[in-house]
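Note that this complex is displayed minus one protein chain, with the remaining chains in position.
Moving on to chain A:
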Amino acid sequence: MARVPPVEWVPHVEAYVDVARPAAQHSASVDALAALVNKDKLTLFDLVSKMDMYLTTTDHIVRSRGILLLGEILSRISFKCLDVNTITTLSDFFISRLSDWQAIRGALVGCLALLHRKQGVGCIVIADVKRLVESFLQNVPVQSLAAADRKLCFEILSCILDRYPEAVKQMDGEQLYGICEAIDEEKDPECLMLSFHVVEVVMKLFPDPSGLAAQFAGDVFEILSKYFPVYFTHGVGNGLDATREDLSRALMHAFCSTQYFEPFVIPLLLDKLASSLPLAKIDSLKYLDNCIRFYGADRMVRHASAVWYKLKEVIFNLSSDQLLISEALNCLKTAIMYTDSSDKDLFINLILLDEDIVNKIRSVSSVEKSILSSLEDLAQLHALGSVISILAESSTYFCTRVLQEHFAHLVDIVGTKADYESRQLNNCNGSSSAPVNYGALYLSVQLLSSCREVALPMLRQEYVSCAVKGLLTLATFPEQCSPLPANAYEDILLMFTSIIISKFENVDLWRLSLKALTSIGSSIAEFHDSEREVVYYRTVVDKIVSLVESYDTSMPLSLRLEASYEVGTAGLNYMLRVAKSLEVAVVTNISESEANGRMECAEHVAHLFECYSSRVLPWLLTSGGVNELALSFALRLLDETKDLTVLDRMSSQGLLDSLMTGMKLLVGVCTEEQQSLIVQKAYSIISSMFSLPLKLMTDRLLAVDELVPSHSVPETALISMFSSIIVGLRPQTPVPDMMVTINLLSVFLLNGKMPAAYALASIFNKYLHNPEFSHENQLDKILDDILERCFLTVLANSCSKISHSSAGTSDDVNFSDVFSGNKLSKINILSSLAWIGKGLLMRGDEKVKDISMFLLKILCSDEILASIPSHQEEPYGGHSSDTSLTICVASAFHVMMSDSEMCLNKKFHARIKPLYKQRFFSILMPIFLSKIKETTAVTTKLALYRAFGHIISNAPVPAVITEAHQILLVMVDSLAKLSFDIEDKDLVYSLLLVFSGMLMDEKGKECILDNIQITISVLTELVSYPHMMVVRETALQCLVAFSTLPHSKIYPMRRKVVQAAIKALDDKKRAVRQVAVRCRQTWISSCLRWDLWIICQVPDV
């Protein structure tokens, strides 16, 4: 690293330390120094050693500037990694400087910078934070500092509390007192914001009933209470960030920080409610509301009556303004809701039996005061109405109580009056002499409406589903005896359809309607009702299905698809319509995506295809309606891919993958004739568009120099589409110009294009040795040829040091030139080999041995390489690339053994020989075992374990168990070795599952018993496997199963197992802890029995 000589940076230090220079120059020099440190051009060590004099001089001014400079620099390099030593030294320095009051600013800045550092870049250790707190509280007289310094102090405190709470967990009363002292009498708004926060966090840190918060709540609150209600004399626009609202909110949070404030807060708030200041009143109500929520029913019960009386005063006070009243009503609502839990009747009795309320109701409804004489009375009535309706609305029980208490009485008054009045009306034509009692009427109406509010949520759902059911029943009458006229029938359909289209937010209604529509549709099909079918098709199917085609994003795509599918299930015709419109949607998305510039297009198409292939197609298949559908869709997709620009866009927008998957599925469901149509068409597109010399490729594989190494994007996309067609073909479908196709694909394969590999694997799986398609074993030869080329390409540079006799042709040199350094394509070729191998393996071809032996050779090449001194530096850095190659080879075995969704499965008509996995396993097992035995190099052994692990875990468990005596030790050792790397976690889990299968089997058990020591030690290690929870859980379950084995064998292992189980009792995951308890119990109890038995056998004991 090029260091900057001191001459260049020392002037910056001098400039900063010199107080006489302007402030701009100061900040410029700090920035310059920080930049140097950040770029590693200046080490902190050099800086500090040069600054030595400034940091330690007895001149206060210079020293304080020096320390400040160091602190400022530290705060500007918060993203730079610092080692532990540096951090510790800096913490020591700044913590010790806290006692230096003349230079306090720098120490504070430095401490804050240290505390702010993030975990990954080296941060202060907890022990130092503890020391910092102690030193801070002992040495820093916060309230005697300037405002800016005080702010720093509070920032330090709040940072410690927020980020290092464990440092202050053991705080004693004296320290808390120190914090109180620091906050006491603070006046600056910004500092206050911070200090309120500090109080809030401190109090939350000690929730214990015997903790500090409980002990000191009174003292702390004494300090806080001075600030309530918050007065704010600063004007707006003086550059302060804090507003009165912010401050008030911060104080409120501090009030609500702990329940132990409750005995002090509530009386204060209630007291301030009586204040003459409106601001204080509003604030008190807001605080009260929050405190009631926070403190909970248990604590609030004792204040219930006081709260009610105070609120009553505000609500019924004639001089209160509207805002205040609504705030008070809010508060009342909260109080009712939150005090409800402990004593049901407490609050309602308080209010309903309150003399004032009783009197008010009586006076309002009394006959004498039937006309409200003044505004005052009106206001009183409104207040009363609000209180009663809040009470009634809060729960069904309250509603009933209130109604029982007053409703009958109120209605009586209104009723007698109204009777009287209506009589009057009838008799005298409207001139009523005794008007209705307005008060009683108002209250009754209020009561009724709140009663409805309570009842609505219960009733609405019932009501809606009933209505939908009624309409459904009406609409599903057979037409001959239908009670509905035609237009009413259409109205019903229209209404349901409009719900589907526009009311999707209401999930229940939406689903009900969709269900109803589907039932109506299937009833039409049931009665063969042609007229209604037309109507249904026009009003429902057309509209809903067209949702799929639209670009309207207001309705989620998943809902649109669901609606279309559900409606489609009503009948074959409808579903065909759905399939058609999905087709249209996909095609328009492909062709128009550029015009719209929509990037989410790929996901959209993927969803469409998903719905098409996983729901619509299977439905159509079972009801026999696929016919030409898939064919036409596939041909239409091919038409789209004729265009080069479309192809280009497809791959750039990520559309290609979903199109390929879709194409495969479409081709897969087609009949042979249809498939051959599709494949012919695709082939003709390729031969018309391709710039490769197709004619040359008919009889032999292209020589390497004829290969075009860089194919353009559209060509690759086209080949990918073509490959996916080939993947889906049936074994009887002829491939046009088989040899040319294979040649073409192999060119792309050697360029590392995976789709070509899938296609080739499918071809070899389906057509090898089929006399119809391969003449005179032509396919066999070309397969050999391709394999040979793949082998050479892989070997070309990774193992160029190994002499390989098989590679004797003159092409070799070119090979290594063309492909040198292209590691990615080499890895792809390896996995292509795996896929071809899989194809061969599934049909039971012998050639798979060649591939697996080659892969094994690569696996073991590490060791050979290590034994030969390397004389050639590889372009991508030697060893690591070989390891990644071996990992790739190991996963090649996984590809060969596991089942795949992508190709070579039943859906795509692969030839699958029964028990092929078992056969492969028994062929490879002895080879692997001997290789593992021979190998000494650790990395090679690990690679072999990995590959063998894939084979074991994918082989059928019974097959593995029959060989248990041979492979158990290898398996156990692999479990132990593979458990270090997080990348291998899935493999470890599947191996462990195989092992647990073995443990369940009698024969496997015997074998395990013979090796019990090593097995149990590995399992006890896996109990603390950090990378995967299920591994720990399964290991423990295995250990539980062990406890049923003969005691004489397991007894010596008990201590180890129990210790592991005890360790797992503290696991992060609940599931693991539960199994750990079981494991520990079973082992302790079974071994205890054994202990007792031994004691009984020995008479002297």
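Worth pointing out:
The rule we apply is simple: a contact is a pair of C-beta atoms (placed from the backbone, for glycine too) under 8 Å apart; a residue touches a chain by one contact, two chains touch by 3 or more; residues count from 1.
Going forward, contacts and distances are computed from a predicted model.
Taken from the listed names "MIP18 family-like domain-containing protein", "Probable cytosolic iron-sulfur protein assembly protein CIAO1 homolog", "GPI transamidase component PIG-T" or "Phosphatidylinositol-glycan biosynthesis class F protein", the protein name that UniProt assigns to the chain not shown is "MIP18 family-like domain-containing protein".
When the whole complex is considered, the residue among A:39, A:503, A:1069 or A:1089 that touches the unshown chain is A:1069. The missing chain lies against chain A, touching residues 166, 169, 1062-1063, 1065-1066, 1068-1070, 1073, 1077, 1080-1081.
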